[in-house]
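Structure incoming, see below.
Excerpt of the complex: some chains, original placement.
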C-alpha cells in the first residue's frame, strides 16, 4: 500500500497523520500539495484534519470544491482507498463522496477531549486489526462533528453495514451525532470518514496506542 | 483624520506629554506632519518604549551559557540541545480583550505566535495566563466565555497545541481582565532569524494580509487607563484571521529554509511604524517606504492610517535582491500578498512617501535614543493587615471541599476542553496531567516543559515576595515533571505607573523577580510590560506573570500528578503552617490578611534539585508541587488525576491540623514512591525536610481525623463550578 | 448588481444555535419570542447589470458552493 496525504491550505494535522502512517507502514507517506494532485501509484489517499480554508463558510466546503477534488474523485471511481479524518471527513461529505453532513456540535462549542469509539465492523481494510465491538479511545478536536443525515440515509447506512464507528460509553456521544455515528464507509467499503483522531494516539508515551490498529490495518491490506 | 492641525493639543490626544512633544519639535526642528506625530506617539508610547519600566528591567538577569538571545529580539532564544533552540515569549492583550473578548484574545494569540515564527521557529505550543473579575460581576461571564472561545478559535485553527496556562478570579479585574498569551517554538539553533536590517539598497518587503484601518492607535490604547467610556474607543478593535496566520507561518518557514532573508520582523503593536523603525534602527541604516505599494483593503487610506494600522497577520522583511523572485513565488503559492514597499538607505532616516508627497522624514537615532525614560516616583506598598491566630472554623473535610469548589481552585476542564492540546502529535503531558505541560520535539526524544505562574494575591500583599514566588513556582513546576528549568519570559501587568504606589509595586516586583532568577539560574529572555491596567481609578492586582521553560532529554521520564495505587506519599520541604494570604484563609475564614509565604531561595533550589534527581533516577510515580490551597489540596488533586484514593497520616505535633494541611509554604512537593521510608531517609541525608504523608489506593480520600470523602464527592465539588456558571447560567454564590 | 444569498438550515435539521439564541433571549426577558432560526447571509457584488442574469448567477453559486443542499436551503434577492 502506498499512502499519500493531501495538503489543502489550512490543514494542520498532516504531521500527526504522517507520523502515524510512517509508524505502521514503515515508510513516510507522500505529501501532495492540492495544486499538484497527481495520484498515480497511490493506493490510499488520506485527507487529514485541520481547518482547510479556515473552515470559512462551512467546514470542508471550499476544499471539496477545489480543482484537485477531480483527481480524488477519479481515485474513488478507480476503487482506490480514501481516509478522511475530521476536516477530511467534512470534505468528503461536502464533496458527496460520503453521505450526510457535519453540523455544529450540539453544545455549540469546540470539543477537544478523548472520546470512546466502538468498532462496528472489523472486516474492512481500515479496521481489520480491531475486533468488532471493541471500544477504543481517540482524541477529538472539532467544532462541527455533529453527524447528520436524513432518516432514510441513516437507515440505509445501518442496513448496509456502513457505520464504521460509534461513540460509546463511558464518554458517550459528545457532539450530538445522529445515532452516535462517529465514522462511516462508502458502499464499496473503500472510503472511510471519521471525526476523532486515531492518528494522535499511536504512541504509549502520548497516552496509548488505541489508534494504531487503524493504520496497521491499512498497512496490512 | 482629515486636516487636523498638528499642535500640542493634538499631541496630547495622541498620548504625548508636553515635554515629549517639545522633544519631537527639537528633533525635527519643525512642526511634525500628522504621520510623523503618529509615529512619535506610538514609538514613545508606554507599550513600545517601556518608558516607565525600562530603568528597572535592567536589574533582571538575562544571560546564561544556554541563552542565545535574551530581551531585545522578538522573542527569547535558548539552547535546548541536539542543535535545537526554543524560542518563546509572552505578551498581553488586556485592553482589547475587555472591549471585545473574543477578538481581543484571538488576536493576542496570533500576535505572540508571529513574534516566535518571525525568528524562524515553528510554534509548537501555546499557553495563556488569564485573570478575570469577580464571578458575581455581571460582565465576567461574558468575558470568560469570549476569551476562552477566542484563544481556542485562533490556536485550534492555526493548529498549535494549547497546552497550559492559569486562571484567577478577583474583583480587581472586573473592569480590566488580563489576557497574557505565550507561544513556544522550536528552530535549529544555527537558523535563527533576527530583525536588524542590513544592506543599503536591499528591498523591504511586506507580506501577509492587506492593511485596513484596524486598531489604529492600539499601542496608545494599551498605554492609557480605562475610563467608564472605554466603549468609545471601540473602533480600534481588530479581527483575527487564523487561516491567514497559518499560511503565513508555512510561507515564512518555507522561505526561511532558503538564504533569501536578511532580516524579518512581525508587524505587531504600531504595525508598519514599529517594524520599519526597529528594523532600520537596529541595523543602523535608513529606510525609505513607498506607501502606494502597501497592499490595502480599504480605499483612500492616509499615510497616517497606514503607518499606524494594526491590521493583523502581516510581516516585514528585508531580502537579498537576487532572491526576490524566489520569495515572491513562495508567497504566491500560499496566496498571500507580497509587495516591495521600500528600500534600505544610508540616510539614517525613515522617509515615508505617499501619493507623490513626503509624509514623514525622521532621523532614526533620536527617535530611539531620545525616547522618554522616566524614573517615576514610587511609594512603598502598604503592608497587608495583620493575621491573628485563628481557630479552625470548619474542620478538614468541609474546608477541603469548599476549597476544591472555589473559582480559583476548581477544575479548569471546561476551559481546556475547548483547546486542542494534541495537534502536532507530540503532547506528552496535557493540561491537568502534570505541573508543567510536556511537549516532545518531533523526531527527537527530547521534550520541553512549559508553565505559567503567578499568585496575584501574594503580590498584592508583598510585591517583592510575590514576584519571587511566581518565579520560584514556575521553576518548581518545571522541576516537578523532571525537567531542567532553563529560562523564563514574563508579562508584568500593573496599574497606572503615574501612581507612586503602583510604581512602588512594579519596582518591588522586579527586584523580587531578579533575586529569584539569580538564585535559581533562571534568566529572563523575553517579556512584556502592560501598564495602565486600571478602570475608574482602580488598579488590577500587581500581576507579574511568569512563563517558564525547561528541557528534558528523554520525554519518557516526564512525571505527572496522577496517583497510582499502592504507593507511599511523601512530602518534601518544610511545613510551618503558614496561613497568611492562603486560599484557606480567604475561602474558609473569610479574610485576606498576613504576609504571603516567604520564598527561601536556597531551600527552593535544594529541594528542587533533589526532586529532579530522584525523578531522573526513576522510581517517582507521581509528583506535584504544593501551591494554592496547600498540602491537602495538592493531595486531592493527585487523587482526582489518578482516580485513586489515599489514606493520610496525622501531621506533626506542634502544628494545627489546618495549618499543616492548608498552609501555603513554598519549596514543597508531594511525591508518590514505592518506598516512602527510603525516600524520607535519602531526603533528610541531603538536608531536605521530608515526611511520610500516607499511602495510596482505594476509592476514598481518608483524612487523618478519620473523615472519609469518596472520589465522587471530591470530583463533584471540584468540577461543578465552571460548567454550572457558564453553561447552566447559574449565578455565582459566594460561600461562607 | 448586488445579490444577497440567505442560507438557512432546512426544516427538520436541528438548529442548536437558533435554540440557544431563543433561550438567551428568554433569559434577557424577551419572553415574546417563539421560534428562532439562525442562518447565514452572503452579499455578492456582481459584475452583471441584468437582474435576471444576476439572479441566475447567484443561484448557481449558491447551489455549487454557498449552500449545502443536504442540510440547507437558500433564497436569493437581487438589488
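Every chain is named by a letter (A, B and C) in the order it is written, and numbering of its residues begins at 1.
Everything below uses one rule, namely that a residue touches a chain if its C-beta (ideal position, glycine included) is under 8 Å from a C-beta of that chain, and two chains touch if they have at least 3 such contacts.
Computed from a prediction, not measured in an experiment: that's the story for all the values here.
A single instance of every chain kind is placed in view; the whole complex contains them as A x1, B x1, C x2.
In the analysis below, only the chains that are shown with their structure count from here on.
Measuring from the averaged C-alpha position of chain A to that of chain B gives a distance of 35 Å. A separation of 29 Å divides the Cα centre of chain A from that of chain C. The residues of chain A that reach two or more other chains are 107, listed in rising order.
Along chain B, no residue makes contact with two or more other chains. Every residue of chain B that touches chain A in the complex is listed here, in rising order: 149, 152-153, 156-159, 241-244, 246-247, 333-335, 416-428, 430, 440, 442, 555-556, 727. Residues 9-10, 12-13, 15-16, 19-20, 35, 49-51, 53-56, 107, 109-113, 139, 141, 143, 197, 199-200, 203, 205-207 of chain A are the ones touching chain B in the complex.
Taken together, the chain A residues at the contact with chain C in this complex read 57-58, 61-62, 65, 93-94, 99-101, 103-108, 146, 148-150, 176.
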